[in-house]
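As you look at this complex, bear in mind that one protein chain is not there, while each of the others sits in place.
Up next, subunit A:
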Amino acid sequence: MSSIENKSSSSWLNSDRRRLILQEYGIFLAFLLLVGILALSNEFFLTPGNISNVLLQTSINGVLAIGMTFVILTRGIDLSVGSVVALAGMVSASFVTSSATAGIAGAPYPMVVALAAGILVGVCCGALVGFIVSRFSVPAFVATLGMLSAARGATLIYGGGKPVPALSPDFRWIGTGNILGIPMPVILLAVVFAGSWWVLTRTRFGRYIYAVGGNPHAAKTSGLNVTRIRFLVYVISGALSGLAGMILSARTGSALPQAGIAYELDAIAAVVIGGTSLSGGVGRVTGTLIGALIIGVMNNGLDLMGIQSYYQQVLKGALIVGAVMLDQKRNQGG
């Protein structure tokens, strides 16, 4: 559908140019199409309250998927994000709980202390994975699979397997507060997106990430510190997982040991739907954001229409495979 529209509106362009436009805006057109269909089929879909809901429900996956984009651009993968979400959420919560048994000594501390702790946990997990992947050439799949298990175990050990309830109001503001009516998680997602967009498109480090993913050998021979770049993308993904973990526990009001299970799958799905190639070097963070929005809008829209969540899973699966099929076709064509 989108390709037909595109052809008719840009028939004056040559085919290469047309393909490029489809590549850049195809996902965006698909998103608009989805929004259009849902707006027509449900009267509540485009209300301000629901738009705010969709953005809120996309925020956590959006933050994770942006971190995942950095990793996938270098031909890596980060399967540990869901477990790091739980660990960072629980560690940070233990600093701001007013529960006598669940917190660490002296809690509740001010919100910034918890924020620092949560980010630090994410950075440490990411650094460990990054170190293993970049120095020891362990496949990212294996290293992050290990972290998926280890961080979940660490979460259970840290909290004794129990939730950390009663989080302080200033910490909960990260998840439930708003500035000028815009929910805080949405603002955080916007900040993360803007920062990542800037890093990937406007800095030398960003260009290096594409270079490492596009052709690691060429990047190495041209003098890039491939090891360091590989290391840093996992640190970024870890830090953003830490942030997402805090948003999650601030939203639900309690840090749960079983939080974030299978979140890595939605994050990878958003990246793939957004057009980033799993073979590295190609993709953009704007696509990832739209990919995450497509997943969020689809779940929300089907809920509004009262359709069983099982259909949502089937549709998401079809969407992921469809997006990759499109990507393959594009690559062959180009």
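The working rule: contacts are C-beta pairs under 8 Å (C-beta built on N, C-alpha and C of every residue); 3 or more make two chains touch, one makes a residue touch a chain; residues count from 1.
One rule holds in what follows: contacts and distances are computed from a predicted model.
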Fill in: Among "Substrate-binding domain-containing protein", "Cytochrome c oxidase subunit 2", "Fumarate reductase iron-sulfur subunit" or "OB-fold protein", the UniProt name of the subunit that does not appear here
"Substrate-binding domain-containing protein"
Fill in: Residue of A:Thr203, A:Gln308 or A:Gln328 in touch with the missing chain, whole complex considered
A:Gln308
Worksheet entry | Contact residue for the chain not shown (choose from A:Gly36, A:Pro139 or A:Gly161) | A:Gly161
Discussion item. Across the whole complex, list the residues on subunit A that are touched by the chain not included here.
Written reply: 42, 44, 47, 49-50, 53, 56-57, 100-101, 156, 160-163, 165-166, 176, 248, 251-254, 256-259, 299-300, 303-306, 308-309
